[in-house]
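Have a look at the structure below before the remarks.
For subunit A:
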Amino acid sequence: DTIKLEPGKETNMVLLPKFLGILVFDQANEGAQEAHKELANPGKLEFTGPTPENSTAGQIEIMTTAGTQKQGAVMLSNNAGDQIVPAAEAAQAAGTKVVTWDSPIPGGKGESVFVAQVDFGSIGTVMADMAMDILGGKGKMAVLSATPDASNQNAWIESMKAALAADPKYKDIELVDVVYGDDQAEVSYNRALALVDKYPDLGLIMSPTTVGIQASAKAMQDEGLCDKVKVSGLGLPSEMVSYTMNGCAPEFALWDFRDLGYLTYYTAYGLATGQLKGDIGETFTAGRMGDYTIEADPGREGAKRILMGPFTVYNKDNVEAAAK
Partner candidate 1 sequence: MSRLFSWEGFLFACLAVIFTFNAVAAPDFLSISNQINLFQLSIEKIILALVMTFVIINAEIDLSVGSMMGLSACTFGYLVQMGTPAPLVILICLAIGVAGGFFNGWFTARLGLPSLVVTLATLIGFRGLARVMLEDRGIGGFPDWFAALGQRGLIGPVPFALIAFVALFVALYILLERSGFGRKTYVIGSNRDVADFAGIDTARHKIIIFTMSGLAAAFAGLLYAARVGAVRGDVASGFELDVITIVLLGGVSIFGGKGTLVGTLLSILIVLNLRNGMALLNITGHIQTGVIGLLLIASVVIPRIKLPSLKPEAAA
Partner candidate 2 sequence: MKPVLALRQVSKNFGMTAALTDMTLELFPGEVHAIVGENGAGKSTMIKIMTGIHQPTSGTVEVDGAPVVLNGSKAARLRGIAAIYQEPMVFPDLDVTENIFISATSGLLLNRSAMRRHARELIARIGMTLDVDRIASGLSLAEQQAVEIARALSQDVRVLIMDEPTASLSAHEASELRRIARALAADGVSVVYISHRLEEVFELANRVSVIRDGKHISTKLISETDPQTLIAEMVGREVGNYFTKMPSTATAETLLSVQGLAVDGVFEGISFDIKRGEVLAMAGLIGARRTDVALALFGMLKTSAGTVTYKGQPLKITSSRAAIDNGIAYVSEDRRKMGLAMALPIRWNITLATLQKYLSPLGLINTGAEITTAWSYKQKLNIRTPNTDIAVGNLSGGNQQKVMLAKWLNMAPDLLIVDEPTRGIDVGAKAEVHALIRAFTAAGGTALVISSDLPEVLALGDRILVMREGRQMAIIDHADASQESIMALATGQKDAA
């Protein structure tokens, strides 16, 4: 029995990204606004976030204030790791539902449910597979991540390591190093080149962050290394299209943040208006996106998730269309 969410119930909600000024978070906001109109919620939907250099403290602050304001729900793309937990639990105690999206609370405490863009386990497999056919089944690869503290990047890297270890078909792919570009163009760019210098026979740089992947691609292109060292990972079609077309980054993956925002809003609305309990097994209809079910999160002990999926892998054939 799928729950159909009854529109028009009033509840104020906050969409809280890691920080403001990043394209994907704005896309998520668009999705949420779309859902907000669809569900004709008389309440307010606030899109507010901290500054980049003050992300952790800022998210904690906004989460705390949300509780004080008696917000119906906070939709959080968590950048504070478990440091957000006390604030989130306090907010929930004050009756504010906490729904995470994009990046969950690692320990799973203080959150009602996590709207997962894709299955974190499968991200590992997808990245491993991309590495597989870019390297032609054999070669050295290095990871260029965001910051060492980005919990979802860390989770994805772990799951990729697991995938590589699990299946013997990956046995000839060697993960030589993991470095961090702090999600800043210049750092990522220099790290990428340093990797090439450090490992003369490096075949692939895998970067599970939109900043890192394009910086690496740019670096390889600028130094004319594209035919030696390929780049892959998670990136935005609009940023990656040229590199995919010229072969620097033959393949990369991402999901649709607009949909993610849309689905997250539906979930949060359902919980905030009491139409969803947030129990495992509950199934509900999320407007144009169809039915979704709350399930146990395989990645996080005792946590719950809603799996959006699917995952789009971009290459020469589909990237240009997506970049539009």
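Just so we're on the same page, a residue touches a chain if its C-beta (ideal position, glycine included) is under 8 Å from a C-beta of that chain, and two chains touch if they have at least 3 such contacts; residues count from 1.
Picked so that all candidates are chains of the complex that A comes from, given by their letters.
Computed from a predicted model, the values in this text were never measured in an experiment.
Among the candidates 1 or 2, the one in contact with subunit A in this complex is 1. Looking at the complex, you find that subunit A touches candidate 1 at residues 14, 19-21, 46, 48-51, 53-54, 56-58, 60-62, 64-65, 68-70, 80-87, 106-107, 147-149, 151, 154.
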